[in-house]
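Left out: one protein chain. Kept in place: all the others.
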Amino acid sequence: MANSKRISAIILIIVIATFLLSWIIKAFNLEGSPNNTGLWFSIRDAFFITIAAFLTLAIFSFLYKDNPYYKFAEHLFVGISAAYWMCVGFWSTLIGNLVPNISSSLSTFFRVPYKGLHFTYFVPLILGIILLMRLSSKRGWISRWALAWIVGTTSGLNLIRYLRTDFISQVSNTFIPLLVDWKGVGPFFSHFSLSSTGQFAMTLSNWVIFIGVFCGLIYFFFSKEHKGIFGTASRVGIWVLMITFGASFGYTVMGRVSLLVGRLTYLFRDWLGLIS
Amino acid sequence: MKKQVPLTITFIVGVVLILSVFFPPVETWGEDFSLFFDIIAVFAFFLGGGNLIRVHTERIAKKKKDWGFSIITILGFLIMLAAGLFKLWNPGDISADVAATGSLFQLLYDWMFNPLGATMYSLLAFYVASASYRAFRAKNRDATILLIAAFIILLGRTPLGMYATGWIPESFSVLQIPNLAIWVMTSPNLAGQRAIMIGIALGVVAMSLRLILGVERTYLGMDID
Amino acid sequence: MDCTGKSQKYTYIAILTLFLSLLLIISSANAVNSEVLVEDTTSAFIPNAPTYVTATDYKYDRGESAIVKWQLSSDDNSTGKITGYEIFRSEADADNFVSIGVVLPGENSFRDKSTENGVSYIYGVVTLYNGRTSQMVLSEPITPGTEIVNWNLLNLFIIGLLIAGSVIFFITHAKRGKKLFIRKIAGLEAIDEAIGRATEMGRPILFIPGINDMDDVQTIAGITLLGRVAKVVADYDIKINMPVARSIVMTVGRETIKEAYVSAGRPDAYSDDMVHYITDEQFGYVAAVDGIMVREKPATCFYLGAFFAESLILAETGNSVGAIQIAGTAMPAQLPFFVAACDYTLIGEELFAASAYLSNEPKQLGSLKGQDVGKFMAMMAIALGVFGATIAEAWGGSFFIWLDEFMHRLFTITN
Partner (left out) sequence: MTNIGLIISFLVIGVGLLWLFILALKGREVDRRIIFIFIGLAVSVPLLFRISFSEKATPIVRDVFYKIENLPEGSNILLSYDYGPSMAPEVEPMSNAFLRHALAKNHKVFIMCLWATGQSLIATAIDSIIKREFPEKINGVDYINIGFKAGGQGVLNVIITDFRKMYLTDVDGVNLDSVPIFKGIKSLKDMDLLISIGGGFPGVKEWILFAGAPGNIPTAGGSAAVAAPLLYPYYPKQMVGLLGGIKGAAEYESELKKVYPQFANMPTPGIAMMGPQTLAHLVVMAFIVIGNIAFFVNRRRKP
């Protein structure tokens, strides 16, 4: 047990030493660079750049195994992000919308245009305070009144919007002709081509969309046994869904990789200065 | 009493917001109810912060596992909160943008919040790679179709696809990998996503209806015990 | 074909006829208010002002916008002499005309979006040709007002009524104890087989209900399926391990498993630490679950609930310890990884159907059937619409052109 404590102490010393070293080198580096903004700012910016780099490495250390440095960085992140959202929300919506409608003295103090006293704005104020009562386990049940307003608004807004744009519009988007600028069988084969903007590609595309949507809906249809024609249609449906998942898979891999490229660019360029 | 009042609030708010679409005079009410929802949403941020403080102070008080790191969470939280609420180092006056350049709030965002958040998610690139090597198998027909489609997209979404199949003449240009990737996205993917979207839309309509009419109450029953 | 099947067929036919008859009423309502403007073309002479300017209150809003229409200036032809039209507005009594918009040649209408409800306005339109303007032609004064009902949204209201009506109908139908038919869910068999494997190999089952709280429908469905797994676990005394990321999910999970043990007549075999809380934080939770998987080497892993980026890490570790993995989630972004890495995946609504099938709860069953009516409507409409569009495009024929137009107007919301 003792020597593992000693190893972690050594690691800690090495980390702090490299941190100070990197800070000093970065400070000189910034001081020497053409657009330096004075000694104090170089030291401060060098400190911040090094902090950001060490926090990045602390999170990457999770890849080796869960360790105290990762826990430090992760706990710091949880604390900072909670406070960040609180502050921006406070200034933008509480001061920006609530205060101008309930008190003129506060409005002048915060320099926001006073809109006159609107009693209806006390409804969200009271419900908001009630929501905070959830923190006390004894009188927590009253917080459900505020939760009710949130659930009511979300449901009321979602019901019509999803029905209109995700159901009705998607159905009308699928009213597509299965024979694109059709001039008869002769012309269709006479200038037949596989070019991506050709008539064949467009027609095939419309067929795939129609069959894909129709069979996809059959796959998610639960009121009829998937046997016979219905069974084959639902199997075609699952094949189309598999292509859809394949596409999402490809895009997700692309997305995750570019996040890593972004972080490594920071480390190589802003911190180590290996690339311009 | 404990259940009746919330159910009526949900019913009234839900119905007013639905009517505000169909009856223009009710639209003003719809705007106000949405605005009140936005203000309550900020109190929900405060609830999140309060919860965080409660959990971590409790962990420190009871010396639970990793209680030392809870101090870091609380410290980070308080420093950021002070920087934001008092607009420390903020060039402007009290009504200035909380994230104005040069303010401590913006510095902490740029140099701590941003690297931590970005790096946390960039870990996934490593996990995607290791999962690709160890877990993604063409075990059955469905998984095979999935992996083939993924290949076309992965190749088509990078210049590699163009170099590999750039030579194919225009009259067969559908077979060029980048065009094939575009076709996969705008036909089968579009059809599959649309079928899923219609399914989810009907699910949202049904669930919203159950919540407004009070048939669905699990969000209420959560903390009775 | 039991009797419920036959009565179900009648309900569909009833809904369908209701659906079609109501549609006829709507289409006539829409056809009435689309005016047709006659274009007049006179001989070209020195460019002059547009003629016959009219302003009308924009229908179905709170008096916040008006439509200005005019007939094109007689020289607005392909020679391109004029560069456009400018629209002015002034309050009826005061004579202060202010420009509110410029449109390109060939356009004959403009929508003024910022009028005050109840104030009366006069609109003027002039023809522009490179800087100079013709004299202004005025419209009659109009006062934009609020309409009570927005009739443009009648089709949205009807379709919404049909879907909401069928959901409510089936929920009340189920509440009155009537049996509602749901097809066999292949996923449930896969779950039973996976549990069977755990009993053969005598190794534990790992159950993960997602990382969201009980307010997420997917977590509720996950807990319902836990009920089925717990029943078999209680009967054959298999070790179950359920690490959770939310304290409320822990309490509900414990109740579900305890109930299964009690109904299997072995309340003493149940212990609370089968279900244990780890942390709310996404990656911290996944790291801990990975540790459990590697140590205990479960025979079967269940991932049923709401998952985010961590689905990838779970499925990969489960694969590496050689467990059979059954996943189920409605998160579109995570389905590809579960499908590629797990043995069976309940895709989106299948998770909810399985939960409704098992729980036989009226609200879940009824809403599932109501959604099926919605899907049935969507399928019929798409078939009709595509049929009409294809024939109208390829061969024409007045009926098909009308059908194509009618379906488009019915399923397009203009406000």
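The first chain written gets the first letter, and so on, giving A, B and C; residue counts start at 1 in each chain.
Criterion: contacts are C-beta pairs under 8 Å (C-beta built on N, C-alpha and C of every residue); 3 or more make two chains touch, one makes a residue touch a chain.
Just so you know, these numbers come straight off a predicted model, no measurement behind them.
The chain not shown here is in contact, across the full complex, with A, B, C. Residue in contact with the omitted chain (choice from A:A27, A:A73 or A:V88): A:V88. From the options B:I53, B:L81 or B:A125, the residue with contact to the chain not on display is B:A125. Taking the complete complex into account, B:I182 is the one of B:I60, B:L88, B:L104 or B:I182 that touches the chain left out. Taking the complete complex into account, B:V42 is the one of B:L7, B:V42, B:I145 or B:L211 that touches the chain left out.
Across B:I60, B:L75, B:A100 or B:I168, the residue that sits in touch with the chain not pictured is B:A100. Mapped onto chain C, the footprint of the missing chain covers residues 64, 100, 113-114, 316, 320, 332-333, 414-415.
Along chain B, the points of touch with the absent chain fall at residues 17, 21, 27, 30-31, 34-35, 37-39, 41-42, 45, 92, 95-101, 105-106, 109-110, 113-118, 120-122, 125-126, 128-130, 132-138, 147, 150-151, 154-155, 157-160, 162, 178, 182, 185-186, 189-190, 193-194, 197. Residues of chain A in touch with the missing chain: 63-64, 84-85, 88-89, 92-93, 96-97, 100, 111-113, 115, 153-154, 157-158, 161-162, 164-166, 169-170, 173, 244, 247-248, 251-255, 257-265, 268, 274-275.
Note that only the chains that are shown with their structure count from here on.
Once the centre of each chain is set as its mean CA position, chain A and chain C turn out to be 20 Å apart.
For the pair chain B and chain C, the distance between C-alpha centroids works out to 17 Å. Counting partner chains per residue, chain A has residues 62, 74, 78, 159-160, 163, 167, 171, 174, 210, 213, 217, 220, 241-242, 245-246, 248-249, 252 touching two or more of them.
Annotation for chain B: residues touching 2 or more other chains are 21, 120-121, 123-124, 127-128, 142-143, 146-147, 150, 193, 196, 198-200, 202, 205, 207, 209, 219, 223. On the chain C side of its complex with chain A, the touching residues are 8, 155-156, 159-160, 163, 181-185, 281, 283-284, 287, 332-333, 335-337, 339-340, 347-350, 353, 368-369, 372, 374-376, 378-379, 381-383, 385-386, 388-390, 392-394, 404, 407-408, 411-413.
Chain B contributes residues 21-25, 27-28, 120-121, 123-124, 127-128, 130-131, 134-137, 139, 142-143, 146-147, 150, 193, 196, 198-200, 202-203, 205-207, 209-210, 213, 215-216, 218-219, 222-223, 225 to its touches with chain C in the complex. Contacts from chain A toward chain B in the complex involve residues 48-49, 51-53, 55-56, 59-60, 62-63, 68, 71-94, 97-98, 109-112, 120-121, 123-125, 127-129, 131-132, 134-135, 140-141, 144-160, 162-163, 166-167, 170-171, 173-174, 193-198, 201, 204-205, 208-213, 215-217, 219-220, 237-254, 256-257, 259-260, 262-263, 266.
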